[in-house]
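Structure, as structure tokens:
All protein chains but one are shown at their positions in the complex.
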Amino acid sequence: MTDVVLSCTKISKAFGALQASKDVSLDLQAGEIHALIGPNGAGKSTLIRQISGAMKPDRGTVHFLGHDVTRLSAIERARLGLGRSFQISSVIPDFTVLQNVALAVLGDEGNSFHFFRDLLKGRPTVERAETCIARVGLEDRRAVRAADLAHGERRRLEIATALALEPRAFLLDEPMAGMGAEGASEMTRLLDTLRHEAPILLIEHDMDAVFALANRISVLVYGEIIATGTSDEIRSNAEVRRAYLGEEETA
Amino acid sequence: MTIILLIEQVLNGLQFGVMLFLMAAGLTLVFGVMGLINLAHGSLYMVGAFAAAAVAGATGSFLLAMAAALGAAAIAGVIVEMLVIRRLYDRDHLDQVLATFALILIFSEGTRWIFGSFPLYLNIPPYLSGPITLPGDIQYPLYRLVIIGVGLLVAAGLFLLISRTRLGIRIRAGESDREMIAALGVNISVLYTIVFALGAALAGLAGALVGAIQSVQVGMGEPVLILAFVVIVIGGIGSITGALVGSLLVGLTDTLGRTLLPVLFGTFMEASAATTVGAAIASMLIYILMAVVLIFRPTGLYGAR
Amino acid sequence: MNKLGKIALAGVAALWAGTALADGVKVGMITTLSGGGAGLGIDVRDGFLLAVKQSGNSDIEVVVEDDQRKPEIAVQLADKMIQSEKVDVLTGIIWSNLAMAVVPSATAQGKFYLSPNAGPSQLAGEGCHENYFNVAWQNDNLHEGAGAYAKDAGFKNTFILAPNYPAGTDALAGYKRFYEGELAGEVYTKLGQTDYAAEIAQIRASGADSVFFFLPGGMGISFLKQYSDSGIDLPVVGPAFSFDQGILQAVGDAALGIKNTSQWSKDIDNPANNAFVESFQAEYGRLPSLYASQGFDTANLLLSAMGKADIDDADAFRAALKEADFDSVRGDFEFGPNNHPIQDIYVREVIKEGDVLTNKIVGVALEDRGDAYAEKCKM
Partner (left out) sequence: MMRREQILNGAVLLGLIAVPLWAWSSGEPFIITLATKVAVLGLAGVGLNIALGTGGLVSLGHAAFFGIGGYAMGILASHAQQYVPLFEWPLLVEGTKSMPVIWLVAIVFSGLAALLIGALSLRTSGVYFIMITLAFAQMLYYFAISWPAYGGEDGMAIYVRNSFPGLNTLDPIQFFAITFVILCMTLWFNARLVRSPFGTALAAARQNAERVEAVGIDPYKLRLAAFVISGMITGLAGALFADLNRFVSPTMFGWHLSGELIVFVILGGTGRLLGPVVGAAIFITLEHVLGGISEYWQIFLGVLLLGVVLVARGGVIAVIAGKGVAHD
């Protein structure tokens, strides 16, 4: 439990009067899935944007693989190996599955400034992309435009894209959102194997999946982490129960 | 350069800026509410000037001419909005640029077809013509003061309209959320037509006011259009305050640049070279201003970030 | 031009096309018929075609094209007329920059070019050509006339302004060539500028005793309206361009009484001019302008040469043109060594005839004026 891959220390962020993150400290250790849960509007997405670099915190630091990355942009963090998938499905709609993943491989290879060679004829690139596509089970759909994929398929494409970056840590923002029961369990299996590749910071509303997968869970309420612990610890935490079930208890 | 001359030039800059504001207000409103880039805004300015010249020629009344300019531009605005513009709201800027570029061609050549190739006559009415003496013994044309007055009145009226009236509330709502106000039962397409006609009428008024001291001719709208775009981009697109500040900034920069730069260059250059170089830099000045503003504030002075 | 006139014109053109003779002359007219400045091109064309029509000469065929005031288009039209239409003579261009784009290569290909309006200094000096004849003026002429008038009128301290482009700098140079007083100020404005408040304020503050300006087209209209409203009552002098028939009604009473210089005026009393003014009005229903007179003279020069020589004999035809043996509506007219006019420059004053603003001649600024560049021309 000493191998910390990603950590943030006392992150704060305010939008005017709204305190979106308040002294948040959080870490992600090798081999684990660390789930971040919380009611709507708790500031989960704001937090993950600060970790990915899309937004700068007002105070606090972010460390990744031992580097202080607080001042680095999203692009630079991505190059260090911080792989992110998005809450709102954001693949490139006009690209095929293969192109989408190949783009990520390209980003990982670090040189997109080739003007002449055909991307889809570059053998190593395509092979890597296809491996990732196969891992999420989309090999039959590789020539389909992302916009034409079913919702669950698009989610898996996201994961394939994140895989292609060969990240040292995953940031996954609601990968199960909008999936049917079957899709969700398939995704759960996939994530379960992924954690050995790189640890996962998972934001998810599907509590079944969270409790089945997560090694640790942190609960974010009004921008503050009120509890961190194993599934059992969280289930029995009084403050968490109050936050989630508060109204029922008083009723 | 004396202080009196400087004050006079500041007044000139102010008047130029106020005139630009009349153009820019409509442009920025249409962009803010409907998200539309309207290159044909300058054509509505031209329509106003031609309508005013035609009516003034027929009736001899300047006030009637102004009313005609407002009316004609508003009507032209409504027609264009209903036939063309409303089909463009959901399109990207590229389609809007192309379609309104096409409208410029149609308006310009159509006007030439109706009114011929020669400039029309429109003049200041006798009761507004000639200079008056301001405190400090400054001689200044009354008509230009009237333009400044009308422009400031329109600005005040627009601020009241936006902040105090039901229409204004809807306009502001339309800027932030189209579906929402549609859901609230406001007829959005009527609202859009009204906003567009309002912008058109302001452009027409500007054209008529300016037509009396400039040349009423085909193509008169294009240079003003580009300036109005410079204004709203500097001010921040969609912001009336930005349009006002941007207008005055552009008006003053252009006027003072024209007069001060050649003098400035004259301090270290040979006189006739200073005149030409100064004039050359002065003609580029507002574009330089715009580029500098955008480099430091990529969405303009009052633009949404 | 009204629609009826246009239909008639198309008919005439069709007629000519049908009767092209083996040794006829084919004329390519490239002029500005659309967009800003179209009025000038239309006048040149109408004046030219009127002369052709009056001559009754069926050996001449005219092809008219619109250059949209764009130099690229003018160049392409010239290519078209030379390559496809196989014209013998080109004419019609209004603007100096378009002339500079077209004329040198046309004359280099052995075509004649007769200029009905533009006379840039390069084409009068080092860039002159034996096949290039200017029937209007060298660009500086009217400004020189204005300078000469200013000297005669005893102006001592003039404020001068023009747009910041070559014709503008040439204009001020031309004025200064004959003017002998001091300059109260010299200002270059932005090309296409419409508001002159800043310049007018400078004029007011400068202590000038007179103003000279060259601001063609809409720029001049704007300047004059704003100047007259400013309450400054210094005398103004300028070239005829801002006081010409097509533009004067738009300037309005602001122009009344202003002296301007021109090589032509509708009240020049000679038979050719009287007939021209009358027949132009009868044909087109408006008073002829300076540009119409230049178009008319250009056609008559060409017709006079056609009567003397065959176009296929270029040397003879050139000599015939050079003789300038036609009745110019402006009175005496001959070509200098560089094929530019030697002519009188008149001073006109803007007056009102009934409701119509027009000009009358009040004096002569320069007599038998050639131009300043002729000695640089080596033909």
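Labels for the chains are A, B and C, by order of writing; each one numbers its residues from 1.
We take it that contacts are C-beta pairs under 8 Å (C-beta built on N, C-alpha and C of every residue); 3 or more make two chains touch, one makes a residue touch a chain.
All of these numbers come straight from a predicted model, not from anything done at the bench.
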item: Chains on display which the left-out chain touches in the complete complex; value: A, B, C
item: From B:67, B:138 or B:280, residue that would touch the chain that is not displayed; value: B:280
item: Full-complex contact with the absent chain, from B:143, B:196 or B:229; value: B:229
item: Contacting the left-out chain in the complete assembly, out of B:7, B:169, B:260 or B:294; value: B:294
item: Contacts of chain B with the absent chain, listed as residue ranges; value: 31, 37, 84, 87-88, 91, 93-95, 97-99, 101-106, 108-110, 112-113, 226, 229-230, 233, 237, 276, 279-280, 283-284, 287-288, 290-291, 294-295, 298-300, 303
item: Residues belonging to chain A that touch the chain removed from view; value: 52, 54, 73-76, 78-79, 83-84, 86, 90-96, 98-99, 102-104, 106-108, 110-120, 122, 125, 143, 161, 164-165
item: On chain C, residues whose C-beta touches the chain left out of the figure; value: 6, 33-34, 65-66, 70-72, 75-76, 79-80, 83-84, 96-97, 100-101, 104-105, 108, 120, 164-167, 169, 188, 190-191
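Definition applied: only the chains that are shown with their structure count from here on.
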item: Reference chain B; chain at largest CA-centroid distance; value: A
item: Distance between chain centroids, defined by C-alpha means - chain A, chain B (Å); value: 49
item: Length of the line joining the C-alpha centres of chain B and chain C, rounded to whole Å; value: 35
item: Chain B-facing residues of chain C, complex; value: 34-36, 38-39, 42, 164, 169, 186-192, 194-195, 197-199, 201-202, 204-205, 217-219, 221-222, 225-226, 229-231, 246-247, 249-254
item: Parts of chain B lying in touch with chain C, wherever the complex brings them together; value: 1-2, 4-5, 8-9, 12-13, 15-16, 108-109, 112, 116-121, 123-124, 129-131, 139, 141, 143-144, 210, 212-220, 223-224, 255, 258-259, 262, 272, 275-276, 279-280, 282-283
